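A single protein chain has been removed from this complex, and every other one stays in its place.
Up next is subunit A:
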Amino acid sequence: PPILSRLNPSRWSCGPPAAEGNVQDEESDTRKINNSFLRDHNYATEADIISTVEFNPSGELLATGDKGGRVVVFQREQETKSEPQRRGEYNVYSTFQSHDPEFDYLKSLEIEEKINKIRWLPQQNAAYFLLSTNDKTVKLWKISERDRRPEGYNLKDEDGRIRDPSTITSLRVPVLQNTDLMVEATARRVFSNAHTYHINSISVNSDLQTYISTDDLRVNLWNLEITDQSFNIVDIKPCNMEDLTEVITAAEFHPQQCNTLAYSSSRGSVRLCDMRKQALCDTHCKFFEEPEDPSTRSFFSEIISSISDIKFSHSGRFLMTRDYLTVKVWDLNMETRPVQTYQVHDYLRGKLCSLYENDCIFDKFECVWNGSDSVIMTGSYNNFFRMFDRNTKKDVTLEASRENSKPRAILKPRKVCVGGKRRKDEVTVDSLDFSKKILHSAWHPQENIIAVAASNNLYIFQDKVT
């Protein structure tokens, strides 16, 4: 049955706007800031922890998934002449329970309802479609508006109860009446039972007919219309599981070439595959791996080289990879090394043992491109996130927290003090809060609007330069 939700603001809080876009000028902020406020409730339950954030292709909608299996969709307000300052605010549009916890009776294990990824389909009619997935099952959701309903049935009354036929004395034709706007979310397809291991990625193909779902060892290709069959196109499961030393960590379709996909591994490599070559894409067309720097080799080298996220640039020319300490941009035409490497938080290199002990070394950070592929963004600890301008080579560290920012204020660049004298406002490495991590973020496809998830809080920052 469809899930109806009113257009009510819910528990999301929103921080002050980000200062970004023109990252050249860290010192003098010529940027104008626009606010995006959402009403604020104060729950902080674990189920509310946001596990994925994604704009739709037009940027009109922003979806978040959380650990409790819920999806919350925000919609951008239309620009109105009367309230120009409210342009571009994101308000809750729809909330629904996408996945429920399940219990696998054969293995005596729970299947978490946490939403691992959401991917939107481009809009083709009045309704919106998105794919959401937990560890095992992908679902296609249709989100549609209803602002009319038929009224005046003969055989049932307004509440839906069947009327006693003997009381019906006349016939009438039902008419459509306007109602308050209702947004319904309906599960249109459920793609299940295709993954033995945990799904870490989904990616919609540019043909808009197929998509891939990826777990630790396999990539499966689906047709959006067909739920009882999928094709396995990458399988790295060894014959002898004793030999397993590498898993797939992410996969994505090329944004334009519908036959090309890339997948990353826990060993720090990316393989590009062409589905035209053969049905099972176990042999790659291209293999991207940077040779290890022997001077920095340690027992943690492999772990920190494990790629946690890959993203093709919008242009399709580049591929970005995120490993524990760096973000790398690769030119698809050059496999030997990345064209750019950005240090996200190199000051952690000396703390790898502690980070291994507290498991933070296994945190999977995501990375995103801006619409023009000129700036890349990724998260860090202490609710910091970083942006790198690929052209000017400048970078900035910002913080997503309410305490440190006032509404309508420009977000102040942050700095981590790496030793020596700590300047005012700098944060020392030891005082970083490793429980506050920005793993998930998203960038509007065209404009400079970013969404940053800090545990159970969503911050939407925008930069309006007028």
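The definition used in the following text is that contacts are C-beta pairs under 8 Å (C-beta built on N, C-alpha and C of every residue); 3 or more make two chains touch, one makes a residue touch a chain; residues count from 1.
The rule we apply is simple: contacts and distances are computed from a predicted model.
Missing chain, UniProt protein name, picked from "Two-component response regulator", "Defective in cullin neddylation protein", "SERTA domain-containing protein" or "Glycerol-3-phosphate acyltransferase 4 isoform X2": "SERTA domain-containing protein". Checked against the hidden chain, the listed residues A:235, A:289, A:373 or A:395 yield one contact partner: A:235. Screening A:245, A:283, A:336 or A:428 for touch with the missing chain picks out A:245. Within the whole complex, the absent chain has one touching residue among A:266, A:321, A:370 or A:441, and that is A:266.
Set against the missing chain, the residues A:56, A:75, A:220 or A:401 yield one that touches it, A:220. The chain not displayed touches subunit A at residues 106-112, 135, 193-198, 216-218, 220, 229-232, 235, 237-242, 244-247, 249, 266, 279-280, 299-300, 302-303, 306, 353, 356-357, 359, 362.
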